[in-house]
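Please read through the structure below; I'll follow up with questions.
A single protein chain has been omitted from the complex, and every remaining protein chain is retained in its original position.
Letters A, B and C mark the chains as written, and numbering starts fresh at 1 in each.
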Amino acid sequence: MSNWLIYRTFWDLTVSGIVLGLIYALVALGYTMVYGVLRLINFAHSEIFMVGTFGVLISLTKVFGISLFEDGQYPYRSGLMLVAILVASTVAAMVVSGAGAVVLERTAYRPLRGAGDAYGAVVLAFLTGLIASFLFTDSMMVDLAIAAVITGPLSVVYVRIFRKGRQAPRLAFLISAIGSSMALAEAVATWGPDERVIYKTPRVLEKKVLFNFLGADVRIDYVIVALGAILMMTSLLLFVNRTRLGRGIRAVAQDAETARILGVNVNSVILVTFLLGGAMAGGAAMMFTLVYDQTRFNIGFLLGVKSFTAAVLGGIGNIKGALLGGIVLGLAENYGSAIFGGQWKDVIAFIVLLTVLMFRPTGILGESLGKARV
Amino acid sequence: MSLTESFRQRTAPQLRVGSRFRALPKSARWSLGALLIAACYLTPYWPDVPVLGWIVNTPGTSFENVLTDQIMMFILVALGLNVVVGFAGLLDLGYVGFYAVGAYTTAVMTSGQFSWPWIAAMPLSILMAMIAGVVLGTPTLRLRGDYLAIVTLGFGEIIRITANNSDWLGGPRGINKIARPPSFGPFEFSVLNAKPYWYLGFTVILIVIFVLSRLENSRVGRAWSAVREDEDAAELMGVNTFKFKLWAFAIGAAIGGLAGALYASKVGFVNPDNFQLQLSILFLAAVVLGGTGSMYGVIMGGILVAWIPERFRGFSTRRYFVFGVVLVLVMVFRPQGIIPRRTAAAGIAEKGDTNV
Amino acid sequence: MKKSNLLRAGAVLVSLSFVAVACGGSDDSASDTTVAAEAPASTCEAPVASIALQFPETGDAANLGAPMLKGSQLAVDEFNAANPDACVTLKTFDTQGDPAKAPAVAQSVIDDATILGLVGPGFSGESLAALPLYDEAGLATITGSATNATIQDQGFKVFHRILANDAAQGPAVAKYIVGALAPKSIGIVDDASDYGKGLADAVKKEAGATVKATDSIDPKAADFSAAVSKMKDANPDVIFFGGYYGEAVKLSTQLRDAGVKATLVFGDGVKDQAGYADAAGPAAEGALIACPCKDGSPDFIAAWEKAYKEVPGTYGAEYYDAANVLLNVIKGGAKDRAAVQAAVNKYDAAGITKQIKFAANGEATEASTIYMYKVESGKITYVADIK
Partner (left out) sequence: MSEVLLSVDQVTMQFGGVTALDNVSLHINKGEILGLIGPNGAGKTTCFNVITGVYAPTMGTVSFDNKSLLGLKRFQITKRGIARTFQNIRLFPDMSAVENVMVGIDAHNKTSVVGAILGGPRSRREEKEGRERAHELLKFIGIDDYAEVAARNLPYGHQRRLEIARALGTNPQLLCLDEPAAGFNPAEKQELNELVLKIRDQGYTVLLIEHDMNVVMKISDRIAVLDFGRKIAEGLPEEMRNNPDVIAAYLGVPDDAA
């Protein structure tokens, strides 16, 4: 039965696989770019994506005042309004995720590079104050007040410590990333709007079938995802290849030390890289909510692991590789589930990865952000 | 000589405990060591000691059981993972897979299907985990760095999903009625008395420490360090890098399997949910938090990772937030871990670390 | 000088933004953090005893744990309001639903001598890990949610269950599907969990040859398109899903978006007004939900809505009943664990969900009935008993 299934549903699986793959690819960009410049698995990137989905949620519900189900009516009155809602929410998600990524970089990574500055010190001091005050009170307001008071003097101390900073070993970055990932997810779970429940996001458009492609229904949300993803990736490629900052990113990716000597401000390049990766994750968050109408504090974890897998599959550090890896993974998961059953989906994904790495140890398109391959 | 001395003096302060201890006469070292070991055996009684008790006790959950179900396992696992990550420098994000293999082997062999005695299931569990290590390592160890990390992560997931979808392993329902260790003299292994598990577990930990320090200070340990520091140079200096990496994997896996087997026989029940990916990440956090490559460091890391969330149960839903922030803070202010590896510490004292 | 100014400015900004975020979030999270505080009667000044609740308060499954706490708390608050001189405290123990943490938690429940009985454990896995300890300690437990069909056969004396297990529910659902819906073909999906797969397998067995397509999904994933494609291809009249409401929402929405028109049938893990019917909206309309649970009495629903400003969650009524069994037993004069255990075994009184009486293996004797509900105009409403 299942052997025939794959033929009958092939194009259906292909269309949905590509859509999922594009979302993986957009998230994978963040992993791949940060890996390119820092050689770091930015584990917290999945949470940057998650934060972006909440950005979409807030934009839709608070800014546009759309509630979950409006008696079968969709919230827009005109096509123009719909476009405005979509664009504004995408921008909101990109801003939230981008800002999140920048704060993350300054707080959790930059001090480890021996370049900690006042911004990171303030955030860290505030967090220290907050968890210290948890020891004594249960009231959030009191905790915040205590933390705010502690922040000032403590951040001065932290900045002093940062001045003696040195480059930390790679694993320290990884654990700092894991720690921030946990803290972000738990912060959203504890103080965010979802109370650990799966949070439905309002549907902004009716998922109309636009046309039928060899038996597969191509829906409007799929088309928007495809167009959006291609648009974002193209602009990213143009940015990296054509602008001065983009050249900086490639230079740092190739050889940070030489780039520094040649006058590239490595820290600001890294910041821009995080900002771009975060913005892409924000875009992915918008696409995700558009197709799946939901978010939750832990939604990033699995998607993050998959996206990172996609990045490695395509060749980490390689922007086109992220796109290819994402689509290959999305398709492999869909075809594999159809043949072997959905419970084996992740096993199939990892076996595909392993097989690819056996023959091409640096991914399908090979490593490198720095080389001209970008 | 004076030069060496001056380097010693410039090393970080945390080393002084260790070097002072080494400076003591042999008899003093032995008796101090014996005292320390005795104190550790008595850990289940620590909550009854006035000040210490207030510090260590875990509110809302029994300290004794936290000690045996979590802390003990995390120490063992951290020691095992440290062989792979700390000694040989191989990033393994799927270590929970070996832990699962050990636990499931004991579960299958002692409950229902085979009814082997506990004592026979233990070595088999270790062996099975070791085999799993070799099976995973042989094709993947030629991958470098983060590629290895993601492949091992996949391996851990494959083990869990396979257990979840295999009726023979109990499927999602898991396996229960796993045999306990046989009672031995006054030490009765019963559900209401966790202390004997600690005596057993701590003995196992001591043996593992002994074995690992033998390895660390031998040709094997040097080969691992060389691979970690510069794999190409190591191979050109005559180190059979593949063989030693595989050994690191196998030994790490064996200790992981041992931890899993002990866990299964303590809790008496396993199901696939016990072996989630997140656990691998916590294991790694334990190793790095404590100090990658430093055995006493990773033991400390294991203790903290298992204990902090239980100690601060009062924080309720906020405690994993706190835990995450603590991880970041420790890494920012002590990037080499709480108790760093010795030579690594000497490196910090001198000049910029280039270990990236 | 410049640096420290920058520093100060940054400090102020960050603090302000955090305060703003926290204030913005605080009214939303109020209901969660102040469960106990909102019910005024919960201040118990002269406790005679306490009962424990072992459940997932935090972690990924915390959303399923919330109604367990609310139901038990409601029972205790009402009891204390009625018996101010002999009040009982509820002590909660969080396992995150994790069997690995369950023994340590169980031990600490046992070590607290004031605890005479336990409501829970919430999940089947943690039950299997914790029950050996409770059994040894002779502490009576009553679960209102752990429906795994093997627990009752383990010989735990202290085990009691107030609702039907999966073995009863599966065949009943299948019978209802085959009998009342008479479909030409059935599709079955499960979430590969202990609960979901158990239920799906039971339905599959009973439904036999009419089952045309089956699949499993990964509950942590967001995208179920492979399963949806499979169902779309098989085009069955009825699709049964074994799993919890979170996935049911995603699955229903994605099935409907793909144009699948089959009648959706679920087990008790989906019976949650807010979690399923409200969240899935139009996609949930017409879905059938089987449950060994009952809504409970109108009084109960009113009390719940007053205390928590929401409709009762899944198992809320069962936990209310379970807590009441222990409370009544304690009020009836049971002063130690052995007495509570003996009294629970002999207990025979009406609860809000059913007449509560336990068989020798701990199962409630009245619990073989499964109730069928339907989502009508966005509300989960009772349809029929399946005997």
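The definition used in the following text is that a residue touches a chain if its C-beta (ideal position, glycine included) is under 8 Å from a C-beta of that chain, and two chains touch if they have at least 3 such contacts.
Being a predicted model, the structure only gives us computed values, none of them experimental.
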Interface partners of the hidden chain - shown chains only, full complex considered: B
Residue among B:T241, B:N271 or B:T317 that touches the chain left out of view: B:T241
Candidates B:V191, B:V204 or B:I251 - the one touching the absent chain: B:I251
Residue of B:I71, B:I161, B:A226 or B:M295 touching the missing chain in the full complex: B:A226
For chain B, residues in touch with the removed chain: 1, 3-4, 7, 211, 214-215, 218-223, 225-226, 228-230, 232-241, 247, 251, 341, 343-344, 346-347, 350-351, 354-355
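Note that in this section only the chains that are shown with their structure count from here on.
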Averaged-CA centre spacing for the pair chain B and chain A, given as whole angstrom: 31
Inter-chain centre distance, chain B versus chain C - centres from mean C-alpha coordinates, in Å: 35
For chain C, residues contacting two or more additional chains: 58, 62, 192, 216
Multi-chain contact sites of chain A, meaning residues that touch two or more partners: 190, 301, 343, 346
Parts of chain B lying in touch with chain A, wherever the complex brings them together: 85, 91, 139-140, 142-144, 146-147, 149-151, 153-155, 157-158, 161-162, 164-165, 277-278, 281, 284-285, 288-289, 292, 312, 315, 317-318, 320-329, 331-333, 335-336, 344, 348, 352-356
Chain C-facing residues of chain B, complex: 58, 60-62, 64-66, 69-70, 164-165, 171-174, 176-177, 190-192, 194, 263, 266-271, 273-274, 310, 313, 316-317, 319-320
Of all residues in chain C, those that touch chain A in their complex: 3-4, 6-8, 10-11, 14-15, 18-19, 21-22, 25-26, 28-29, 31-32, 58, 60, 62-63, 66, 192, 213-218, 220-230, 232-233, 246, 249-250, 253-254, 257-259, 274-275, 278-282
